[in-house]
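All remarks here apply to the structure that follows.
All protein chains but one are shown at their positions in the complex.
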Amino acid sequence: MGTSSADVSTPARVATTTARPRAEARWRRPLPWAAGALVVLACLGLQTQLYTGQERTVTTIFMFVALAQAWNIIGGFTGYASFGQVVFFGLGGYTTAVVMYHWQWNFWLALVVSGLLAAAFGALIGLPLLRLKGHYFAIATLGVAEGMREVVTNLPDLTGGGAGISIPTVGPGAPTAYLGNDGFYILFLLLAALAVLSAGLVSRSKFGLALRAINQDEAAAGSMGINTTLAKVAAFTLSGFLVGLVGASYAFQQVTIFPERLFDVDITVLMVVMVVIGGSGTVLGPLLGAVALQYLSEYLRQHYTNLHTFILGAIIIVAVILLPQGVVNYAREAARTRDFSLLRNVRRYRL
Amino acid sequence: MSEGGAAPETPVLDVRGLGRRFGGLQALADVSFTVPRGRTLGIIGPNGAGKSTFINLVTGHIRPTSGRVLIDGRDMTGARPWSVARAGVARTFQIVKPFRGMTVRENVAVGILYGPEGTGIMSHALTAADEVLEQVGLGALADRPPGELTVADARRLELAKALALRPRLLLLDEVMAGLRHREIEPSLALISSLKKQGMTIIAVEHVMKAILAISDEVLVLHRGRVLTSGEPDAVLSDPRVIEAYLGHRYVKRQRAVSRDA
Amino acid sequence: MLEVAGLSAGYGRVQVLWDVELSVGQQQIVALVGPNGAGKSTLLRALSGMIPISAGQASFRGLEVGGRSIEQIVDLGIAHVPEGRRLFPGLSVRDNLRLGGWRTDNRDIGRVVELFPLLGDRLNQIAGSMSGGEQQMVAIARGLMGRPDLIMIDELSLGLAPMIVDEIIERLPDIAAAGTSVLLVDQDVDAALSVAERAYVLETGHIVLSGNAAELLADQRVRESYLGIS
Partner (left out) sequence: MTAFVQATLYGLLQGGLLALVAVGFSMVWGVMNVINVAQGAFVVLGAYIAFALNSTLGLDPLLGMFVAAAVLFLFGYAVQRGLINLVINAPIYLTLLLTFGLDLMLVQGMNIAFTADFRSIPTSWAGKSLALGDIRIPLGRLIAFGVAVAVTLLLVAMVTRTRTGLSIMATGMDRGAARLMGIRARHVYALTFGLAAALAGLAGAMVGTVGTFNPAAAAGYTLLSFVIAVLGGLGNMYGALVGGLVIGLVEAWAGQYLPGTWVNAFAFLVLILVLLFRPSGLVGRPFYASRVEV
């Protein structure tokens, strides 16, 4: 049979054929799953130590962990950087608000329906939009989000338009009692766990492998038998479903919602920033990115009230330049190649 | 090109009047031939002759503007790349395209998971991927990121990814390009072993030594048309082929030199 | 003029050229031929700074070329007519030529039109709409507009009818006579060797043959390296 590559003495590196341990398939390795469960339990425990102000901050962090992980599925794994993911957030929120306000559905039913509706919308616009690439895809998805905000603003009798809409949460009229801070803490924790779980399962599964192949080279992925159109739309739909669920829960938490808030482009950009700074295409990256960035912006909001976004902007610029591939990817690469220089990182994309 | 006496078994690949036009440029025009089971067809031609266009038309990466492509008798003209792959046609890429962010083993597992006999179970695919890697001599590098492979190993990975689809037809797009002398020998041995296993192969190549070693028949493309085809030795000494490669005056001078000698 | 010794280069981890020796004299035409994928274009890209030189040196009129940026090498007086010509498709022939003269703000298009009279009445035509042969002429003319001391032409005959290749090749001696040495990289062995004084044959990154062009033309080994028939 062909001689093994070892004897082809390439000046760069002689392949050593050490006895190779039977590498476990990635998803069988127990460590990540155990760690995940442990973290969830820790968060439950943490809840008892926090008082209201802190609890609401941590709840928001859970929300952004879920949003960042959802964006990671389409932007990180598949490499289609959507700048309109907030459309699913708004859709989820308004579906819940409308069905609870007009038809008194209970929240849990509304939650599931909102997620499915957002997913359906994702599949609907995914088919045409995922044919676009690069800037064009980013701007088209941004256009969809901005367009949807205008549509919602112009349907006052259904959505309350600019004046907003309120979900009945108190008294006889309330289909589901308000969950309160503790309730939403657990709800968003579960949503965050669901998003991380989905990303973890996707990343280790056959589907995740297909998405990564598409991200690296769509033509090559096609000729390996991957139906690239189907895989891309599925990733976009799954991401839409998760963001829809989070939007629905956010609407219930806020009680009164407005189009500018539910379709705010900053929400999408925050998702992108968290994934990019954390480490696009990894599971740990968006998790760390969301926790770090959301905690940081809370801290800045409290201590530097009017300088808050100014400093956040500066941090985004520095992070994009110093760590374009994100903390987790940088750490993994550095560990493997023993090269910790940030300078090489900066020089990588320079003209 | 069908076998002499044997019943005319449907060819693995049957191309009829295949053509592709990009705006004013006719990149490929009226290309017709068939490749019976188990045979190896070498395709040669100078740069810009339309070789890569031909492969991309067969694999569905670009849609033909004329002609038909039949695989095992089924009309796959203009089919999407993944349906062509699932019909048992695998290809390597001229510009090596490993999937970064995955290990060498996972690169191969993609083919096993999504090929004709796609198994859903990840661990089965990973084990099968190890077997294919052993077959091409990359067993030792299974856990490596593909970015660290040498040119020769990266070409082997391309081959392994194609074999992972358990193909009936293998399209090799310049698998030998850029290999140093010592690296060509093992690749040739690998391809001949595939031939022995009855694999039908189309090899687009510039390295003539490889074409001669593995081709049962050679087809010459020049400026998007079939210049000639036939036995390897006959084709390579055909003056029109030499002219296509070395320039028309070279042939005239050679003829003059041989006349004086 | 140009001295290359022990030069190695490649793309990232993939090494393509292995310790290449080559030299081009004053007002001399040198041909570099070899089968596809031999690394001919890689050598020109290394000399023009498009890719880094990993080992060995290349000096031009005594100044080291390695390590300089593309723009600095152009300032040294080396012009590179790249593979695929890469004219500015949306600009007219005149604008393409004016850009060629960017370095010295040379607007004197007359000199190059003498070399390629056909361009004379096509100056306002958009470069993208011209034939392959015409585009090759514009690309060479554009290279000459910077008044370089050495012009490196990559794959001159690619996709051109033999007749047009001859027409362009016949201009090279005039270019050399006017003071610009020429390093011609081409697949069309005969056209390149017929006009060059010295020639090199490159095969899988190594210089396998070099010497007087006329001798090489008759040398059996040249055909061998192309068609691999011993």
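Before moving on, here are some points about what is shown:
By written order: A, B and C. Residues from 1 in each chain.
Just so we're on the same page, contacts are C-beta pairs under 8 Å (C-beta built on N, C-alpha and C of every residue); 3 or more make two chains touch, one makes a residue touch a chain.
Everything quoted here is computed from the prediction, not taken from an experiment.
The absent chain, not drawn in this view, touches the displayed chains A, C throughout the complex.
Touch with the chain that is not drawn comes from one residue among C:Asp95, C:Glu167 or C:Glu197, which is C:Asp95. Checked against the hidden chain, the listed residues C:Glu71, C:Asp108 or C:Asp174 yield one contact partner: C:Glu71. Contact with the chain not shown here comes from a single listed residue; of A:Ile139, A:Ala177, A:Leu201 or A:Leu230, that residue is A:Ile139. Seen from subunit A, the chain kept out of the figure touches residues 75, 81, 83, 128-129, 131-132, 134-136, 138-140, 142-144, 146-147, 150-151, 153-154, 265, 269, 272-273, 276, 306-310, 312-317, 320-321, 324, 346, 348-351. The chain not shown here touches subunit C at positions 48, 50, 69-71, 74-75, 79-80, 82, 86-91, 95, 98-100, 102-103, 105, 128, 142, 146.
Note that in this section only the chains that are shown with their structure count from here on.
Separation of subunit B from subunit C in touch steps, taking the shortest path, is 1.
Ranked by number of C-beta pairs in contact, the top chain pair is A-B.
Ranked by how far their CA centres sit from the centre of subunit C, the chains are topped by A. Comparing chain C-alpha centroids with the centroid of the full set of protein C-alpha atoms picks out B as the closest. Separating the CA-averaged centres of subunit B and subunit C is a span of 31 Å. Inter-chain spacing, taken between the CA centroids of subunit A and subunit B, is 41 Å. The mean-CA centres of subunit A and subunit C are about 51 angstrom from one another, to the nearest whole unit.
The multi-chain contact residues of subunit B, meaning those touching 2 or more other chains, are 148, 150.
Residues of subunit A in contact with two or more other chains: 12. Taken together, the subunit B residues at the contact with subunit C in this complex read 46-48, 147-148, 150-151, 154, 174, 177-181, 206-209, 211-212, 236-237, 242, 245-250, 253-254, 257.
Subunit C contributes residues 13-14, 16, 35-37, 155, 157-159, 162, 165, 187-191, 194, 204-205, 217-218, 223, 226-229 to its touches with subunit B in the complex.
By the touch rule above, subunit B contacts subunit A in their complex via residues 59-61, 80-82, 84-86, 90-91, 93, 97-102, 105-106, 109-111, 113-116, 118, 120, 122-123, 125-126, 135-143, 145, 148, 150, 152-153, 156, 161, 164-165, 182-183, 186-187, 189-190, 193.
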